[in-house]
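Contents: one structure, followed by commentary.
Just one protein chain is left out here, and the rest sit where they should.
Up next, subunit A:
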Amino acid sequence: MEVEQTALPGIGLRHEFTTRSGRRIGIVSHRTGRRDLVIYDPADPDRACETIKLNDEEADALCELLGAPRIVQRLNALHREVEGLVSLQLPILSGTPYAGRPMGDARVRTRTGASIVAVVRAGQVFASPGPDFVFTDGDVVVVVGSPESTAAVADILTNG
């Protein structure tokens, strides 16, 4: 897949590519921070038949929807394939003992045998975090293991 980049003097930058199914889509990045999602007309490939204006927040949201959750989705698909393997998404709430503390303090793998494979924070995925990764309120921890061990992790993260 080749992404083409074109300068738009006085406006900003445009990136575009053709999908495998033959549709052309692009993003116009305005200097003001505005992003336009552009979909080209199949009959007239130079014309944007649909232009969707997005502000910073909307562009971030779209980006998250298209990108980050796919990792969680892939994990879910994985444990469906392997019998006896469960992945859980556990929230770190304020008031739980590990909010603001490094992950190593919980000694999850040693105590339960389950693994923390990712932490999702504000839509961003931190894959395979190390023991010094510090949890904060609102993080979602993705754990993989047997049904018993993952349940034990849930207990540790809420009660210590």
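The criterion applied here is as follows: a residue touches a chain if its C-beta (ideal position, glycine included) is under 8 Å from a C-beta of that chain, and two chains touch if they have at least 3 such contacts; residues count from 1.
Rule of thumb we're sticking to: contacts and distances are computed from a predicted model.
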Given that one chain of this complex has been left out, which of "Carbohydrate ABC transporter membrane protein 2 (CUT1 family)", "Flotillin", "NADH dehydrogenase subunit C" or "CPA2 family monovalent cation:H+ antiporter-2" is its protein name according to UniProt? "CPA2 family monovalent cation:H+ antiporter-2"
Among A:10, A:95 or A:130, the residue in touch with the chain that has been omitted: A:10
For subunit A, residues in touch with the removed chain: 6-11, 14, 16, 26, 28, 31-32, 36, 38, 40-41, 43-48, 51
